[in-house]
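Yeah, one chain of the complex is gone here, protein chain that is, but the others are all in their spots.
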Amino acid sequence: MKRALPIFTVLLVLLIAIAASNPYFLEPPGFLAFLKRAAPLAILAAGQYFVIVAGEFDLSVGSLVTVEVVVAARLIDGDDSATWPVLALLIVIGLLVGLANGVITTALAVPSFITTLGMMLILSGAVFLWTGGAPRGALSEGFRAFGREELGPIPWSVLILLVVGAVAILLMRADFGRTLIAAGDNRRAASLSGVRVHRATIFAFAISGLSAAIAGILLGGFAGVSAQIGQGLEFQAITAVVLGGVVLGGGRGSVVAAMAGALTLEALFTLLNLHGISGALEFTVQGVIIIAAVAVGAVRLPFRPGASISPPMLKTKETP
Amino acid sequence: MKARPQAVQLRGGRVIAHLRDPAQAIYLALFAVLIIGWVLVTIDGGQFVTTENIVGIQQRSAALGIVAVGQTLAILAGSLDLSVAYLISLTSLVAAEAMTGGGMVPAIAVVLAVSALVGMVNGLVITKLKVHAFIATLGVALIIKGVVEHRYDGPAGDVTDSFQRLGYDRIGPVPVSALLWAGVAVAVWFLLRRTRLGYRIYAVGGDEEVARLSGVRTDRVVISAHVLCSICAGIAGLLLAARLGAGSPTVGTDGGYDLESIAAVVLGGTALAGGRGGVAGTVGGVLLLAVLDSIFNQLEVNSFFKDVVRGVVIVVAVAVYARRARERRTTA
């Protein structure tokens, strides 16, 4: 928790800054609208956290989100009665993709960077091969409700975000989470303690796939169908996780901080917009802040992988 | 009489040793794909070995090839560079804008300087600020993206006619762009094989601690690798500007040069963790991707199907290398 503190401070400062120039932000609807917008990225960050804490990457989530939305649109094609079966299918797709990532990474010893990069190409190629190049069909009203409607005063997506957050926290407190993070910290010690490292890693990828499915469902509802809907989300999710103080290479950081990292990123976008910094320069500011945040974290923490004194076993990448 | 079987055996052993070398394996795969492609295209009623097709393959692979050769340096040094795609867009614009006002030579100089500067920043952030290369170069990519998209929303600048010849001219069946690629590849190959920097890039990527204890200034090596990698991206930016006749803010990302260059390097047998591999494999990897592309074009296969095959090829290739590496460890 101690290490997670900085991100909450930064988040708080950003939220105060937003509120200062836009008082509406402090009112429940204003803040809920912010959370609603941030929910998909926060959910993706939660999923990505499991993979990163185990010492891996998942670059396939962006294209997986696109796949989920495009598949939903084509299969539902405006027919409300198809909503629930398709939702179930989307969840299954997410899990299967994650499972495939995990199995290839562990059983075939392919570095996850490459596994998920390949998966990214395969997914985006396959889905457009199927739809013939552009998204087709339409989402149903029932489907879009999750992304843009409310239950009483609270948006569905905020409720779903809360549930995802709660489940993620519980998972990390459970035996699975504790052994996963131990394996990310010291794979050999974990396996000599009887941890099934491969299995835990595969689960982590499956969770990431599942989170992409949920994020896709919310984003599709929120933003509508487009071929670019998931573009760049994998990098945003990884950035959010790292901003939350989670270290690439595994074994450190909390899932709450990772989700807070996603909220921070969204708050940053909101603030930049408020101050009239155009859509493009926003990226520049984002880039500077990410590097600065990670650099500050690295300088303060003594035992960082990749630092000069680290033993080779802490290398963040797998040798194929 | 006795020496003969021994010699044969020796040669047999050498062939097997070569097959185990990923750089050779990729050329074998390339050869196999060429044959299969030739058969398929012929059955389909087309002609595979045409000047047009050969030129096409070279044209297609030149830009990616140049970036991938640079990426090889970063990866061999135990790093990686996700900023090359945006840097390509940036340098294409810089080239075109500079040529609108001035001559060709100053424009090229400016492009190389900008590239070197970006590479320097990448390297410094990684070594001095101790930021993981993934995050460092992603951050730099975002910074460039912001600058580029802030200033441009479409093609800009004008490339001189003489410079445009770099994009499309050819000498016989060999396009000038392919010669440029070959030049870059040979230069980097030479650097890796014959200079101290090259040796030390392998050492730092192989084991940073061993390199340090042997007196290698590891930070300098990583920074140099990044500067060279970025310069290669700058050269690719020049090439693409020549082809388009202008600079474009999206030319780098449209080509997916960041991840695709990493994929090509790894496909060529260079270890993602660094210290093992080389330019020859990367060239093979890029050619393999280009030939696959060309075959699919000839067969008029859906372009999305190409992506699927690409993804599968990359993962399968790395899985095969990983398996080989494991076998080698257990038999050694």
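Order of writing sets the chain letters: A and B. Residues in each chain are counted from 1.
The working rule: a residue touches a chain if its C-beta (ideal position, glycine included) is under 8 Å from a C-beta of that chain, and two chains touch if they have at least 3 such contacts.
Assume contacts and distances are computed from a predicted model.
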item	value
Complex member absent from the view - protein name from UniProt, among "Sugar ABC transporter ATP-binding protein", "Phenylacetate-CoA oxygenase subunit PaaI", "Threonine dehydrogenase-like Zn-dependent dehydrogenase" or "Nitrogenase protein alpha chain"	"Sugar ABC transporter ATP-binding protein"
Residue among B:136, B:203, B:240 or B:308 that touches the chain left out of view	B:203
Option touching the unshown chain, where A:182, A:258 or A:281 are the choices	A:182
Positions on chain A where the hidden chain makes contact	175, 178-179, 181-183, 185-186, 188-196, 251-252, 303, 311, 313
Absent-chain interface as seen on chain B, which is shown	194-196, 198-200, 202-203, 206-207, 209-211, 213-216, 275-276, 328, 332
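Here is the rule we use: only the chains that are shown with their structure count from here on.
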item	value
Complex contacts: residues of chain B adjacent to chain A	125, 129-132, 134-136, 138-150, 207, 209, 212, 259, 262-263, 266, 271-274, 302, 304-312, 314-315, 318-319, 321-323, 325-326
Of chain A, residues touching chain B in the complex	57, 59, 104, 108-111, 113-115, 117-126, 128-129, 133, 235, 238-239, 242, 248-249, 278-288, 290-291, 294-295, 298-299, 304, 306-308, 311-312, 315-320
